[in-house]
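All protein chains but one are shown at their positions in the complex.
Up next, chain A:
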Amino acid sequence: MLAHIIQTLPQVIVDGLTLGVVYAVVAIGYTMVYGILELINFAHGEIFMSGAFIGTTVLLILSSVGFLSSVPAILAFIIIIVIASLATGFLGMGIERVAYRPLRSAPKLITLITAIGVSFLLQDIVRFIAELKTGNYIVSAPSLFNDKIHLKTSAILPQFGDALFKSSFLVVLIVAIIMLVALDFFVNRTKWGMAMRAVAQDRETASLMSINVNKVISVTFFVGSALGGATGVLFMIQYGTIDPYIGFILGIKAFTAAVLGGIGNIRGAMVGGLLIGFLEMFAAANLSTLTHGAFGAEYKDIFAFAILIAVLIFKPEGLFGKAVVEKV
């Protein structure tokens, strides 16, 4: 039993890492908005999905004009991800301006329900547009990075099996890590980041210190949504097939990751995302071996969520969260 787990471990780590970084970047979008507005932006999963669709559209247009074959794949990829993240960034800003700002002084529940409404709206708008041409909303994108890489992990330790992955895995991993590091730098080391943290701590006082609160909130939505959209492109690159409902399950899991790490805490969201991704992969690969077939891979989510509950029982503020002192 243990031998089987160790043997599959390298592959599980590779796959868990892929899924984990996707969760981590999406989780950041949830945590940033919560940190600053105390609003759970349920539309964030759909922004991720919109990013994937915008990216696919750009990719399909590029390949239809023959641009794809004339430039290296990595350049095409950079163009796609920049366009998609700019578009989703402005989409997020627009949603905040239209749907959330008029409700800023309304009770929290009302904004929450509005967020759910926005997410339905986005799902169906994207579905409608995707269906226009073919009548089928499951869209497959041509794959950009297709080389298979064979990682000889068995050379390190004979018990390990080999790990196999596509080059797209490396692209996803590197881009996600760049985004995470850049965001961490942006929030902790720049003026805008400081303003953002100030607004998150106390909106009224921050405005007294000549911080333009509305602008800061807009920037927060822009950054969070741009990251979400860029992750959508990464998802599309890795899995190759998207539909308008990918944002729902993924959004819920990313939100869970944010809670696990301590909602409002950006580094917590990163760790939470990686942890959930890895746990899910581990459970899917090993659960039936561990329980001798009593629980199959279909219980992987229960495994991941049970760990979430266990963490929240002992540390209700999440792994990295600080216990909030009630503002008086």
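We adopt the following convention: a residue touches a chain if its C-beta (ideal position, glycine included) is under 8 Å from a C-beta of that chain, and two chains touch if they have at least 3 such contacts; residues count from 1.
Just so it is clear, contacts and distances are computed from a predicted model.
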Quiz item: Absent chain per UniProt: "Poluprenyl synthetase", "Branched-chain amino acid ABC transporter substrate-binding protein", "histidine kinase" or "Amidohydrolase"?
Solution: "Branched-chain amino acid ABC transporter substrate-binding protein"
Quiz item: Of the residues A:144, A:183, A:200 or A:246, which one touches the chain left out of the display?
Solution: A:246
Quiz item: Of the residues listed, A:56, A:153, A:265 or A:286, which one is in contact with the missing chain?
Solution: A:286
Practice problem: Mind listing the chain A residues that contact the chain we can't see here? | Solution: 4, 7-8, 11-12, 15, 18-19, 127, 131, 135-138, 140, 143, 148, 161, 164-166, 235, 239-243, 245-246, 248-249, 280-286, 288-289, 293, 296-298, 300-301
